[in-house]
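First the structure, which I've put down as structure tokens, then a few questions once you've had a look.
Heads up, one of the protein chains got dropped from this complex, but the rest are sitting where they should.
All chains are identified by letter, namely A and B, in their written order; residue positions are counted from 1 within each chain.
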Amino acid sequence: MASPPRLQRLTRQPMAAVGLGLVVALTLLAAVAPWIAPYDPLQVQLGPANSAPGLEFLLGTDAVGRDCLSRLLYGGRVSLPIGLLAVAVAVSLGTAMGAAAGFLGGWADTLIGWLTDLFLALPRLVLLLAVLAVASRVQHGRFLLVALVLGATGWMPVARIVRAQVMSTRGRPWVQAARGLGLPPSRILVRHVLPWALPPVMVHASLLVGTTILAEAALSFLGLGVPQPTPTWGNMIAEGMHRLDSWWLTVFPGLAITAAVAGFNLLGDGLRDALSREEETAA
Amino acid sequence: MTAALLLEVRGLYKRFPAQRGLLGGGRPAVDAVVDVDLTIPAGSTLALVGESGSGKSTAGLCVLRLVEPDAGSIKFEGRDLAAMGQAALRPLRPGFQAVFQDPWASLNPRLTVRDLVGEALEVHGLAQGSAVDDRVAAALKDVGLPGDAMTRRPSAFSGGERQRIAIARALALEPRLLVCDEPTSALDLSVQAQVLALLRQLQQERGLAYLFISHDLGVVRQLAQQVAVMDAGRIVELGETRSLFEAPCHATTRRLLKSTVAPRKRTRTV
Partner (left out) sequence: MSPTTHRQPLLEIEDLTVQFATADGPARAVDGLSLSIKPGEALALVGESGCGKTATALAIMDLLPAHATVSGTLRWDGAALDPRRQRGQGLAMIFQEPATALNPVLSVQTQVAEPLKVHRRLGRLAARQEVLRLLDLAGLPQPETLLGAFPHQLSGGQRQRVMIAMALACQPRLLLADEPTTALDASVRAGILDTLARLQRELGLAILLVSHDLGVVQRIADRVAVIYAGRIVELAPCQRLLEAPVHPYTRALLACLPDPFSDTPPAEPIPGQPPRATARPTGCAFHPRCPMAEPACLRLEPALEPMARAPHRLVACPLVHGEPA
């Protein structure tokens, strides 16, 4: 697939470029956190506890004197990957289910449709709470567990999108031509059908990262996410809620989440526009 | 001495079941193809003509097993295609290929011409690696397209050129039978003439047989030795082209001939 032309098209749109910029910036900051964080995010220093943003601690400190900037940077190393991993799980699972349902039809479609409806009927947060409550004793794999559970409860919309796209593409003349050539169904699905499901899925995925980051924040807020002392944007807000006069404890993680969600949303919009324009020229 | 029969179709039948619409309405069951018998000797052309809805396209798709017939036998080179499962059929498909009506949508717009024409070669194990490129280049040359077309995508080509790509894709597999479903209906007049000339040339050079489906009787006359006229799913008249056109028997045939648009001063009463 030709990546450079698409990237060019993407960056030509201002809002998408802003989105891409935000996402790249946040990712880079999280990636180099160990090198640029001024302090150890876990280090407790009772002396400068609860100080407002200033020269020594740029974003202030929390109740036990940990530097907020460092915690924010390290927090990105948890919140962003959880979002991305969860979405990867949701997209993989959803694409497989949707492709099977749309391409095979019949009993596969009925079965998967039933599963989709079942999962959709369950309130996501309740499901998350249930699983996490049961696994609450697990400390080390927490990160992975949260990501997996978020992914396993987010595949349904992807499955629906993929199913609809597969069903509509299945009847197109080039697919019929591919069958006439004697190509095996698996190849037809992967090469001649699924590529048309990808653009809406990618758009949905980029938006899904945003909502997943928020979900992780909500979990941490409820004390069910990644436990202390590891900082995540969500649990930083949870802590800061108790001391709202120390505004820097909640505002900065909030801004980080906003930036991430906005960035991914704008990126998703831009992707959709860029990809649909490609469809137009190809048609 | 009759040439060996390449294709022998007997008793072909296809019924589309009734559909209930979303809020009532819907469609009644349709007998699209009823009791159709066809034979095509190797290297010759049988034209299947009729108005839209006569079942000619469905019959062609049934022969290709792209639509599943409900009954009938389809003997290609002696083997009954209708009796085989799709998986068993796949390795035989290179022998009978198709060219479809819509030159825009019958080519996957995301693939390059090289992939479009060469994909089936690789899948069927007929060529690998650089041999594929050679065969694709040869096929493109046979249809009058330049070799540098290989790296481009269908969107870079006009309707007539795309139809040539579709023909090259079919030819690359060295079929003995080509089912052409209205291959020129969507093309401009001058482009149609070029594509038909190409099909004639290919038949002469390679001894290809065609099942040529069309509603345009002028086109059919140029290409076919035999003509089968279809109406409401049945073949109502079948015969050698010239005699059928000059002395049509069935009312449908006469009606088709009468409504042919031949803008010359010809006032033939049939």
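Going forward, a residue touches a chain if its C-beta (ideal position, glycine included) is under 8 Å from a C-beta of that chain, and two chains touch if they have at least 3 such contacts.
The shown structure was predicted, so the numbers you read here are calculated from the model rather than taken from an experiment.
*Asks:* I'd like to know which visible chains would be in contact with the absent chain if the whole complex were considered.
*Replies:* Result for the missing chain's touching partners among shown chains: B.
*Asks:* Considering the whole complex, which of B:L6, B:V220 or B:I235 touches the chain not shown?
*Replies:* Only one listed residue reaches the unshown chain, and that is B:V220.
*Asks:* Check the options B:Q19, B:Q86 or B:S158 and report the residue that touches the missing chain.
*Replies:* B:S158
*Asks:* Any idea which of B:A131, B:A197 or B:C249 touches the chain not displayed?
*Replies:* Going through B:A131, B:A197 or B:C249 one by one, B:A197 is the residue touching the chain not shown.
*Asks:* So which bits of subunit B touch the chain we can't see?
*Replies:* Touching the chain left out of view, subunit B contributes residues 51-53, 158-161, 188-194, 196-197, 215-222, 242, 245, 257, 259-266, 268.
Simple rule for what comes next: only the chains that are shown with their structure count from here on.
*Asks:* List the residues on subunit B that touch subunit A in their complex, please.
*Replies:* For this pair, the touching residues of subunit B are 64, 66, 89-94, 97-98, 100, 102, 104-111, 119-120, 123-124, 153-155, 166, 169, 173.
*Asks:* For a test of understanding, state which residues of subunit A touch subunit B in their complex under the given definition.
*Replies:* 1, 172-174, 176-184, 187, 191-192, 195, 281-283
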